[in-house]
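Moving on, here comes chain A:
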Amino acid sequence: MPSVDMREICKYYPESGVKANDYVDLSVKKTEIHAIVGENGAGKTTLMNILYGLERADSGRICLDGEEVVIRNPRDAVRLGIGMVHQHFKLIRPFTIAENVTLAMEQRKYGVLLDRREAWKATEKVIADFGFDLDPGAKIADLTAGQMQQVEIVKILYRHADVLILDEPTSVLAEQQIRTLFDTLKNLTCLGKTIIIISHKLDEVMSIADRVTVMRKGKSTAVRNTDEVDDKELSRLMIGKGITYGFKRDASVPGEPVLALYNVSVAERTGHRPLLDNVSFSVRAGEIVGLTGVAGNGLEELEEVVNGLRKVDSGRIEHRGLDVTNASSYFLREQGMAYVPSDRLRRGSSLSSSVLENLIITSRRSFLNRGFFRRKAMEKFGREILKHYSIDTDLYVPMGTLSGGSIQKIILSRELSAQSDFIMFSDPTWGLDVASAEYIYSRILECRRSRAAILLISNDLDEVLGLSDRLMVMHRGKVVGVFENDGTLSKETIGEYILGLRNDFKGDAGNDGQATMGRGDGNGGGIDDNVVGGGSSRDCSDLSPE
Partner candidate 1 sequence: LGRTGAEESPGSFDIGVFVPGVAAGSPLYEQLVSGAEKVASEREMVTVKVIEGGFNQGEWEEKITSIAATGEYEVILSSNPSIPFVALPVAEAFPDQKFIILDAIIESHPQMYTVLYNQVEQAAMLGFLAGLITKSDMPGATPELKLGLIAGQEYDAMLKMILPGFERGAREIDPGISVDFRVLGNWYDANKAADLANSMLDAGVDVILTICGGANQGAITAVKERGRYIVYMDSEDYDLAPGTIVGCSELRQERLVRETLEAAIEGDLDWGSNRIVNSTDDYVAFVDNHELYIKSVPEDIRDTMDSFLKDIRSGRRSYEVPKYW
Partner candidate 2 sequence: MNVIHNAVAIMAPFLLAAIGGLFTELTGMLNIALEGLMLIGAFASVVFASATGSLFLGVALGIISSVLVAYLFAFVSLRLKANIFISGLATNLLASGLTVVLAFKLFGSKGVIHFPGAPVLPLVSVPALERIPILGDLFFGHNILVYLGWICLVLAAVVIYKTPFGLRIRATGHDSSTVESLGLNPQSYQLKAILVSGFTCGAAGSMLTLNLQAFVPNITAGRGWIALVVIYLGNKTPLGILIASFVFGFAISISNYAQGFMEIPADFILAFPYIITVVAMIGYSAVRHYRSQKLAMRRDR
């Protein structure tokens, strides 16, 4: 007997004129892990929103344990034992983790008062039980995206839902965390829970799910047992044709450094421990430098520092030899730097503005004719981007109505079209389907070919390993390892650095001493001396390989 049974679900969005769900069927057995896959905009989130009562279907039936139910709003869903981790965070930023986790199911004392201690304890217990690393007293606003994602999962675990919906839960988690999560999920099914998971990472799907439903253009096109298909077959089902899987990173000779950081430090607000601790590295023309680490270890701060959104407390940043320390984003963009942020909803886009207005933010001044916008040129530019990057939407649709993947594609396309000499990508394929991700990879490599310097910040080890020429690992605000990516690096080695189990960075913070570089598995892959810690007074030429 199926636990969740959705039949002939239809949902039409008049705002965007999209049939997001068109007679979709979904049948999930009790205690199974059921994956839903599909291209961006296929209607996965919509279907789950309907199941969770956030949207109402125009027609169709939902049965839970064989009984037809009406789910008008999340209240109904919660009452029916359904819980959901949303694709975009639903957290109250000024509240603590414990408050967020217990909200709506608060721990009480004397019947009417909040019991903070109990809330803290209960949250702590879930965190410990499932192996997360969070402080229940921390404010959401101070967390990184990865930590927020963990909070979302803690939230749903705290709630003891019977049916768990997870909409792309792994996109900002690190490898180890994903593994923990999957173990958790498997445990949960043993406890009688049913799990629906949406993911674009087909290998993940294959490893965790029992069955998978494929959606395509608003329709459910296939249901398969995972042990009967492989990812090739799945992607064929998703996009209708087989895709060439995997991309090729050809050799490239890096040029001179485009961006260089010297001993950059950023202190934490409470003065506790530095958020960035003497970070030095450079990115050269025609080179992709990968940067990875667990969320909360300085990656996001680095991202902001490089784009001028956060001031550094000490150290220096140079762009092509020009001192751009603490320069404004405006200045940096004028200098030809582009940036794909990890926080795509709050920083990367304006959800209530139209797609076109989102597309022109960086190139706005190029459409001016005597102070006025040339609307035609602007629309042409916008339409070309949409076509070129095959984003299926209209220029005047509000950004907020797009699917998660489409939003990401628009940000990427905007930054890529800027013809910059330095591009920083932070989680560029977060939420993208396989085909789109492949496409983005090829575009990143294209940029590399056209001699742009690229800094790739990502939690996805496959991605970093696949794309980077060099690879850096950050832990607690420090660069703890720098590797030449010569194909010999293993995920396991990197993982050890990521978790702080290994640290080749011998020099103390502020110390002028030469840092020692980590190397891949003892293999002879030499590390250039252009990626070093320390050396506050050195200039760029010192850092270049020649």
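Annotations for the structure displayed:
Keep this in mind: a contact is a pair of C-beta atoms (placed from the backbone, for glycine too) under 8 Å apart; a residue touches a chain by one contact, two chains touch by 3 or more; residues count from 1.
Regarding candidate selection, all candidates are chains of the complex that A comes from, given by their letters.
Note that this is a predicted model, so its numbers are computed, not measured.
Every candidate listed (1 or 2) is part of this complex; the one in touch with chain A, counting any copy, is 2. Only residues 52, 54, 73-75, 77-79, 84, 86, 90-95, 99, 103-104, 106, 108, 112-114, 267-271, 313 of chain A touch candidate 2 when the two sit together in their complex.
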